[in-house]
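For this view, one protein chain was removed and the others were kept in their places.
Coming up: chain A.
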Amino acid sequence: MTTTTKPATPVAATPGRRPGAGALALRQGRLEITQFLRSRESVVFTMGFPIIMILIFASIFDGTIGGGVTFTQYFITGMIATGLMTVSFQNLGIWIPIERDRGVLKRYRGTPMPKWVWFAGKVIMVVAIGIAETVLLLAVAVALFDLDLPGTAGKWFTFGWVSVLGVTACTLCGIAISSLARTARSGSAVVTPVALVLQFISGVFFVFTDLPTWMQQVAALFPLKWMCQGLRAVFLPSSFGAQEPGGSFELGRVAVVLILWCVIGLVLCLTTFRWTTKRDG
């Protein structure tokens, strides 16, 4: 064996073979979606949960809440919002600690992959699964419970921006909260109670205005309540706006609160995100 020098490395880089930044993000998104779809628990609990809930709710409350509007028509808004929160906030808040604990994130950091590509991959996955799950939910509700889909382009537009802002806020908060979990297993212990409490106080399982006033006020600090309210503007007749706490659907305020949560989530992500576990230094 020689002790010091050997011929210099013969590694001749062939530049330009690496995909461009956009293509890298798409590959990362495709990989995340593949991993998600192959993990049966994720598919059943993330995609199936809102559908199971609407089946139960529509079967228990098969009457109307007045004005010829069925319970299903009212509760579908909460189920869509819950579904979007599950696929973004809960999904990321539970899975990122597992990946961090397994060392998957550490491994990515050891490659030349730009950091943002990994986040882009998560966002692509959340958006794709979120759309698929919402479409499935609407299809089930239309087929089995005579759900009326929004009738005007304006309402579809509202549906679009409320969903996008809501998913963005929940995605950023999910990434941020993932850093609170110290181990793989604690992710769901951190995230699940937060999600469950928000669902109860934000009017997902009850008519929001039936809740105690103080509870409504607490809920108004968090994004889920505003997502539900924005979606009620889409799925309920305009006359129902008068019954909201603010006397209307307050779409302007919905936008402001959701944007504010996007900013809060982004700041938390940028300041607290960890690629390695605490014991990893």
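A few points about this structure:
As a working rule, a residue touches a chain if its C-beta (ideal position, glycine included) is under 8 Å from a C-beta of that chain, and two chains touch if they have at least 3 such contacts; residues count from 1.
In this text, contacts and distances are computed from a predicted model.
For the chain of the complex excluded from view, the name given in UniProt is "ABC transporter" [choices: "Assimilatory sulfite reductase (NADPH) flavoprotein subunit", "ABC transporter", "Methyltransferase type 11 domain-containing protein" or "Ion-translocating oxidoreductase complex subunit C"].
The chain that is not drawn here is touched, among residues A:Leu24, A:Met47 or A:Leu258, by A:Leu24. Looking at A:Gln35, A:Gln216 or A:Ser248, the residue that reaches the missing chain in the full complex is A:Gln35. Of the listed positions A:Val104, A:Val142, A:Val164 or A:Leu180, the one in contact with the omitted chain in the full complex is A:Val104. Take chain A: the residues that touch the chain left off the picture are 1-19, 24, 27, 31, 34-35, 38-39, 99, 102-107, 109-114, 276, 280-281.
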